[in-house]
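Here's the structure, in structure tokens; my notes come after.
Shown here: the complex without one of its protein chains, the others still in place.
As written, the chains take the letters A, B and C, and residue 1 is the first residue of each chain.
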């Protein structure tokens, strides 16, 4: 599996777009245009984009609140995402769900998540089970966090996936914190991936800020799953570079830790590689950023021009007809 | 840690008593004197008795439905147990809970279990946490099964105990089946104890039908826990020699498997050892059995002479005052 | 006698329906199995999942034989993991599978609670993706099975928006409501009553005979008093009504059948007609389905009432094991008669 120039260029677009959209959200929240919560994913660009890029169109993916990149790669338009953040009728959930929650669209192979972490890994296993039952060569991929890893469901799902040998890949985004809780208070082991052995599935640790490393590990796991080789657990080491949500100044994070991870910024690293390969210059980067800002301006204009849902529609859509 | 003659003699009494009480329950059920369900624990005598015998008076233990031996070792009188089976007011739960459920008595350091497996391991971790918070050199010990091991709570509890370094010992009674479900459909690993590594605690496998092996492993784990060394997971390999409950003819168990384990009967093996040490003869065995039958006759008479609870008391004891 | 056999002296047989059609005489349990078999033959997307439901045929043998006909890919024995099971079912439903999940006892549904109330119940509201899934929950008491094998916990789900809840009381409804539940594009909790498994027999129409979700059934018409109930209490209420008739009273029995959404029209019609209502269920009293039925009537039939709206329900305690305790806990014909006579005399 080779990291082609095209692949890296594409990744660069998605990662830049992810970060810009994230910044845009923060900006809109500061301006009180997004009310309620907002989750920044800064630091997660490589892992979410790389993992999502290994999937085929027909595959299914369950991103969580820091996987903005995966939503974008799967084809969810920033318009719909910004409209979602702003609670508009044109948002992914039609104003029913908040911020990143419930941003699902099965036509794009995206499962919308609920707060109760790590719920979507369970659903994803079920999707993979359907692929297997129907004999379809498709793969499902789910993200969860170091906090979510402590939940009983993480255990039940990994075991389930192993017992049924499901075509599913689990990406654990170990970003050092679950809200204010550091790893040392969450678990007494170094690598969450080591738990894979307890289920009889391969487990591996990758540098989650290295696009290529995540892409290659996930690519192989996806290929194995598709070929009937069963599930894989991949742990990507990364860092949540902002507070848990926008209100959190993360005073509890030691500045040195942030500094260390700042030096490993996934976007900077990818851009270094692109420059080494001669695929990026200051000018082309500036062009890309401008293009993305235009895209987001347009998306934001769309979202802001969109109506709020009618209050009287509150009881609609509880049941499918 | 030496297996003294006295220790073995005592163990022999408890294991014989356990089996005899189990047989008595089966008999009473066949006679329709116990109505509803009845769980036989035949095959579990060594593991439940040995583990319970490693505890001090002040320690706390959470037996489940096949740990009749542990209840007895902790000092629960067969009278109260038989009265419980018969739904009498003098039974452990006063007729409120069924068969082995809810047979708790904190004055004996016994936590009563609920059906929802493996609930009591979670409670036991909490008890151990209290010991630790209060600085008391006490230990808590909990049993769970190969089926219970698939539940999310097993994961949450083991992780919890490891993070807080609690003085608790977990005994997984791997008896090859969870109801009709064989190990291969429950998990894709050979040893449940291997999961301990995923929590950062010691995990070991013992022959659950060998009293001495269980006793020694548990003794060491209890000592470590008491000394502040944190939790241990011990998996005892054993076999459920009867159906899941009395109605289950376990047609799904291959006869050869039963035969193999029949040859490893924990009671027979302990008695062989006793004979080798010159601690048991046919006569003394017969004497012991007779003595136990007398004890159980008396207990049964007590239970059968006991009144049922008054129907009008149904709403009593919902709340503690 | 053990749980899976039931504890019943006699088997009650329901009368054949007046009008024709091909029917067979089935027990309540056989009717459930027949409903599953019918749907599995008709729709290859229907898949069963649960603990011990395959080779073993289920704790109560409800699924017995189905693995032989449909294979292990459609009758799936699972690890003992209710939460993963229900989440997996949600995922299956996203790919066109129609999972029917068996809880070994309704009591264990609390172990998969999060998946039901947080994910399945809200999903369509949130992002428009339906969750067609049926959860079979063998519930209720009378079998000396104690606090963890006798629960009637349907109110948890009746309170939760986005779910449907049904509770058939006859073999025909057991089959017909199961067909509807499996076809419904929403998560449906199907409460089946263990007590009736082998103790109730009745005519069950063959073929594609769905019983619509949301419609109550008037089991008996009367003028003076309406007994509103569901599940195993329907038979008890019918017995009480028959006794009262011999005493000269005209009592009607409304079987709710669907608990969410409730058939408000039928409830109000019964209340308006009779002016006196006694609501009966096994489930714990406070915030049970009976409280909602009472509230609906108190709001919607207020002007027609000739007496206080009465409720007879399981008291607010766990279901106790010992026979004298359980017999007081579970409302039966005698207790119903007492409450009904009080109300008639009002």
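The definition used in the following text is that a contact is a pair of C-beta atoms (placed from the backbone, for glycine too) under 8 Å apart; a residue touches a chain by one contact, two chains touch by 3 or more.
Quick caveat: nothing in here was measured; it's all calculated off a predicted structure.
Although it is left out of the displayed model, the omitted chain contacts the following shown chains in the full complex: A, B, C. Among the residues C:189, C:294 or C:332, only C:294 touches the chain that is left out of the figure.
Screening C:126, C:201 or C:257 against the full complex identifies C:126 as the residue touching the chain left out.
Within the complete assembly, A:312 is the residue of A:4, A:283 or A:312 that touches the hidden chain. Across the entire complex, the residue among B:85, B:160 or B:215 in touch with the chain not shown is B:160. Considering the complete assembly, chain C touches the hidden chain via residues 107, 110-111, 113-114, 117-118, 121-122, 125-126, 147-148, 155-156, 158-162, 260, 262, 284, 286-292, 294-295, 297-300, 302-303, 305, 307-311, 315-318, 320.
Interface residues of chain B with the unshown chain, by the touch rule above, are 60, 92-94, 96-97, 101-106, 111-112, 114-116, 119, 122-131, 133-134, 140, 152-153, 156-157, 159-160, 163, 317-321.
Seen from chain A, the chain kept out of the figure touches residues 32, 35-38, 87-89, 93, 95-99, 101-102, 114-117, 147-148, 150-152, 178-181, 185-187, 245-247, 252, 308-315, 318.
Keep in mind that, in the parts below, only the chains that are shown with their structure count from here on.
Contact topology of the protein chains: fully connected, every pair of chains touching.
In terms of the distance between Cα centroids, chain A is separated most widely from B.
Between the CA-based centres of chain B and chain C the separation comes to 36 Å, rounded to the whole angstrom.
Note on chain placement: the centre of chain A and the centre of chain C lie 41 Å apart, centres being C-alpha means. Each of the following residues of chain B touches two or more other chains: 150-152, 185-187.
In chain C, the residues touching two or more other chains are 78-79, 81, 83-84.
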